[in-house]
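As structure tokens, the structure follows; a few thoughts come after it.
Note that one protein chain of the assembly has been removed; the remaining protein chains are unaltered in position.
Residue numbering begins at 1 within each chain, and the chains themselves are lettered A, B and C in the order written.
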Amino acid sequence: MFDKFNDECGVFGVYNHPEAANITYLGLYSLQHRGQESAGIVSSNEGKLRSHKGMGLVADIFHKKDLARLPGKSAIGHVRYSTAGESHIKNAQPFVVEYSLGEIAIAHNGNIVNAQILRDELEAYGSIFQSSMDTEVIVHLMATSNDSKLIRRLTSALMRVKGAYSLVLLSNKKLIAVRDPNGFRPLVLGRIKDAGRDGKDSWVVASETCAFEIIDAEYVRDVEPGEVIIIDEYGLKSIKPFAEAKYTPCVFEFIYFARPDSRIFNANVYTVRKRLGAELYRDHPVEADVVLPVPDSGTPAAMGYAEASGIPFEMGMVRNHYVGRTFIEPQAEIRHFGVKIKLNPIRDIVAGKRVVVVDDSIVRGTTSQKIIKMLRNAGASEIHMRISSPPTISPCYYGIDTPNKEELIAANHDLADINDYITSDTLGYLSIEGVYRAVAESGASFCDACFTGNYVLARPKPPQLALFG
Amino acid sequence: MFDKFNDECGVFGVYNHPEAANITYLGLYSLQHRGQESAGIVSSNEGKLRSHKGMGLVADIFHKKDLARLPGKSAIGHVRYSTAGESHIKNAQPFVVEYSLGEIAIAHNGNIVNAQILRDELEAYGSIFQSSMDTEVIVHLMATSNDSKLIRRLTSALMRVKGAYSLVLLSNKKLIAVRDPNGFRPLVLGRIKDAGRDGKDSWVVASETCAFEIIDAEYVRDVEPGEVIIIDEYGLKSIKPFAEAKYTPCVFEFIYFARPDSRIFNANVYTVRKRLGAELYRDHPVEADVVLPVPDSGTPAAMGYAEASGIPFEMGMVRNHYVGRTFIEPQAEIRHFGVKIKLNPIRDIVAGKRVVVVDDSIVRGTTSQKIIKMLRNAGASEIHMRISSPPTISPCYYGIDTPNKEELIAANHDLADINDYITSDTLGYLSIEGVYRAVAESGASFCDACFTGNYVLARPKPPQLALFG
Amino acid sequence: MFDKFNDECGVFGVYNHPEAANITYLGLYSLQHRGQESAGIVSSNEGKLRSHKGMGLVADIFHKKDLARLPGKSAIGHVRYSTAGESHIKNAQPFVVEYSLGEIAIAHNGNIVNAQILRDELEAYGSIFQSSMDTEVIVHLMATSNDSKLIRRLTSALMRVKGAYSLVLLSNKKLIAVRDPNGFRPLVLGRIKDAGRDGKDSWVVASETCAFEIIDAEYVRDVEPGEVIIIDEYGLKSIKPFAEAKYTPCVFEFIYFARPDSRIFNANVYTVRKRLGAELYRDHPVEADVVLPVPDSGTPAAMGYAEASGIPFEMGMVRNHYVGRTFIEPQAEIRHFGVKIKLNPIRDIVAGKRVVVVDDSIVRGTTSQKIIKMLRNAGASEIHMRISSPPTISPCYYGIDTPNKEELIAANHDLADINDYITSDTLGYLSIEGVYRAVAESGASFCDACFTGNYVLARPKPPQLALFG
Partner (left out) sequence: MFDKFNDECGVFGVYNHPEAANITYLGLYSLQHRGQESAGIVSSNEGKLRSHKGMGLVADIFHKKDLARLPGKSAIGHVRYSTAGESHIKNAQPFVVEYSLGEIAIAHNGNIVNAQILRDELEAYGSIFQSSMDTEVIVHLMATSNDSKLIRRLTSALMRVKGAYSLVLLSNKKLIAVRDPNGFRPLVLGRIKDAGRDGKDSWVVASETCAFEIIDAEYVRDVEPGEVIIIDEYGLKSIKPFAEAKYTPCVFEFIYFARPDSRIFNANVYTVRKRLGAELYRDHPVEADVVLPVPDSGTPAAMGYAEASGIPFEMGMVRNHYVGRTFIEPQAEIRHFGVKIKLNPIRDIVAGKRVVVVDDSIVRGTTSQKIIKMLRNAGASEIHMRISSPPTISPCYYGIDTPNKEELIAANHDLADINDYITSDTLGYLSIEGVYRAVAESGASFCDACFTGNYVLARPKPPQLALFG
């Protein structure tokens, strides 16, 4: 409904907890913002994996009886976003298969850039594919290896894979967490002390720390780029089998995707977002009467902008959270209707005022245009749009669902054009330098390809000749 | 899930709109915060009323085909809250009946204090009741009158009724809006100019002005206390058939129920809430590092408190809006679990800080206690609870679902006890004088029975003797 | 899907059974053939009635938890058929109301011919109607009486009512069964000995005896025409408060509606149907190779025809019972598709044969036409249609859903025309005398208005003048 990039997944895993499926349910519920299309949980019990998956929200997919059918002390889970066309239960994760070493389940956040090449090659050697997910490639690579050890199969499979992956795997005996060498997507490790009241701790992994809070787990550390963590009855073991690479986590996680209460990449998201707002003021100051966020994602940056500028901050647009599953668009000619389903300005705050509106990003510009019209109808005398990130000019290949370049307004138009299109009085984007000042605390170098077009990993083209002519 | 009073209803009506049912759908969607248990729409077409009702959220109850089955240019709608025990489709409104003058539909926000007495009497004279709603009484009083005019039947019925009622009625020819002489519940009148592109305006009535924004209707004025507005092919007519009474709208609408972007009782809700926060600081200042709201309802008051005090305002707790229909409580021993489903503190904001937490009210105290524990676990060094309303000591008889007096913590405990129970360092409630300073702009006298026990209208006791001995 | 008359209801009641709701569920399940649109159960427990109703089949409406919410030792239930237009949950029965004597639930099989007049009058005196069911009239008549005793209210209400009614009522203390003075619809009384293992019997009433078999109840006797049976803690009491009338049960119950294993009106349905078939042969003999029923309802008559004629009986058409809820009509041009969803001929039985096809009735003729074409395609050399009832020429006013006279093929066409239309080689309907020979065992005089137009009770016309001018 909003004009945003969409995240593609959240992953979760727990080892040695008497209520592993329940804990995973809670973890996924906290990660729901990372994907609302489908969700699934797989548990391991007495040498057998069991799974339950469905389309929709975690709290609607899992009922008591479903969780009761997922016994065992280890489990992994997944929430998924995808575009409508590919939305299908067969693409829901975790992906569970049987292969020569037994059963394995895998949950993946990220995107594999050489998936099609690997898929063509695997098919040429006899593999069959049942989904359109690139994740399936990883499992086939593991299956076609002839190593007798699961971990060696996994690492040699991943050595062939290029791209972004924060993975959680579950076998009958082990919980495994892997983060790609560049560490594109977040992945954190936590612990629940004495989870079963038997003196033994429980280990948890999750996309974000917000999944730890709801289950009273303590954050231990990030899973490191290129790290494979293996948890089994002998405890936790860490290996780093891959060639070292530059640590380039996704900066957009700070700007929009992650939950404000999470710590990712060594910094708190909310605090970073406020700093982005403060930097935005430094880049693009303006005289105005009031600063409004586009809620909920623009709120921290707007607060940062207001604090830096001294202009009063107001929650001047109210968001309706009761959207339900199937909102019906009315036929009536109602101006700029789309955004009204979710947002409504407060006339008393806006009327006659010079307004700064802070949002985190502009993708196509359509929502911004509607918001500005709505605020003008509510009586705003001036509207200054401020965006707490640089113009988005390039699609993401590392796990974010972005539109084609043609649809990205900033890829094809300059600032003046965009300002005209969205009808703001002035428009200011945060500079890339401003972003880096705001995230400096993290210490990473970051992937910023969506702003710069500088891709850390090239996307290989499939070969022109048939593979086996 | 939160420890709040619950509103019982929102009403909506539209006359002379080519898409009356669609418009009502949007109106109800905007009033969803006033009731999430059931909803219904009735339209009038060619002398016949048609209705669709269901349990749940507006956006889940109505699908395209349902709205298509509600033709006609007038419609009314209703959203309802009720306690679980009485939750039943047969109590969903609008209530539609056939009686001697034809069909009539009624939607009611409020509560009738002499309903049981009237019901006993009506049954004694032969009426049958199919629901447990007091609204049914009004229709029976209309039906048992022998006046030949609908409006006279309605007004003579209402003369026998004591209590709170903002009503919207629909007959084959008329849309009628009524507000009780005390004007307990809000009810506003609006207009959509040239709605059908035929030069004719459309009239709308709604519980709050936020329902006008989504349909591009302009706010005309409040329906006045004791006013009956009749809209039909001859235009809009207003009568005031009842004895005049003191105008005592519900002050709690400002404190908690109404949506911040609404104007009710001649004032904007958000602005009043910020003032309540400022008054709260005047009543209960404290030295602290940060002011946090309990989101979403406590946010404006916290902003007002922060502005008045100069203490920085932070969105230090994140609310999860993906709750779904059937969240499962885990068995795991997770501390203060209940509130974690919806709220999580941001450690980086809270740790080591002296925190002021602003909420709009405390009902039982259970949620406050959990929030405070959660904040202490996140490292808060001091926690000062500030409530932007006086202690709630008495139940409401005018349309709000309040617990029994025994469950209202402030009805049975003094401030020190409550502070002990919720484990805050200090606790401060806004004084009733502070409330009145904050709502002065409205100019009304207000019902404050929940804070003072001063009931505007007594609740009559059913007679001891049988009615017809 | 088939071109048949549709029954409108089945009723059931049980008194003093530890599992009253479960027993009612089973009873309704056995009466499902009498109505598949909606069903409901009301139980009485500790002075309070509880109900559950839904649209669809009994086995789909009631789940364990629903039955568990219907505690108590007495219950009544209802299954309903109705035409699509009026299909609505608010018309589902039992109908439950509160009135001056407390709560009452009513379940009705039949039709009241003076309902509209009574309804107009009741509305004129202040009653409101919430459904389009004539049953609601009975309850209003009871409510507007000023007698202090339930039974006297009921009998005086029924004295004003003309029409067909087999009723089961439930109050907090009593189970009441009533059959109209003409006894149009069946109603039987049964007993479960020592149902609760406490030495006390349980009483049951039902539309047909087939509902007794599934619950191991013994058939005691028919509820007599004009009889009111009251069952309460003092036992079973019978009164006959109405003026005596001719006993004219519906002969069509024998021909089509009732289940073959039921005993109604003192005869077994299957046996009567076989005799109808034998009489049909006497009326319309033919030389042929094989007798086929239109299954399932035509089977016994076809067997009777075959036995009487000596022509071999074959189940030469197979019926598909897996129809599901929402069969989709294909677009493809498939000849005489409609009936193929349910019926398919066996070529090996039909090819080259002179076939007698026995059905119980013809309403519009469309199904017969399709069946005959289907049989010709399967190679039948001659097709002789035989109908085990006379031509249906008049609609029913006593509880059967019949089409308008214009749609009844036999009301507007003679035998030759119908034979032409359905394309049979010969066509023979059973004579009314043949019907009476077949049902002679019952001893009743029977209503045969659908065949003769002789209505036992006239359908009063609403007065031309307003009731109270």
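Everything that follows uses one rule, which is that a residue touches a chain if its C-beta (ideal position, glycine included) is under 8 Å from a C-beta of that chain, and two chains touch if they have at least 3 such contacts.
Every value quoted in this text rests on a predicted model; they were computed, and no experiment measured them.
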| item | value |
| --- | --- |
| For the chain not depicted, the shown chains it touches | A, C |
| Residue of C:99, C:313 or C:429 touching the missing chain in the full complex | C:313 |
| Candidates A:126, A:199 or A:352 - the one touching the absent chain | A:126 |
| Option touching the unshown chain, where C:40, C:126 or C:300 are the choices | C:300 |
| Of A:4, A:17, A:140 or A:174, the residue in touch with the unshown chain | A:140 |
| On chain C, residues whose C-beta touches the chain left out of the figure | 17-19, 22-23, 25-26, 29-30, 32-33, 36, 57-60, 62-64, 67, 210, 213-216, 259-261, 263, 268, 270-271, 299-300, 303, 307, 312-315, 317-318, 320-328, 330-332, 334-335, 340-341, 344-349 |
| Sites on chain A contacted by the missing partner chain, in the whole complex | 89, 96-100, 123-130, 139-140, 143-146 |
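In this text, only the chains that are shown with their structure count from here on.
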| item | value |
| --- | --- |
| Those chains which touch chain B and also touch chain A | none |
| Closest chain to the centre of mass proxy, which here is the mean CA position | B |
| Inter-centroid spacing, chain B versus chain A (mean Cα positions, whole Å) | 37 |
| Chain C residues counted as touching two or more neighbouring chains | none |
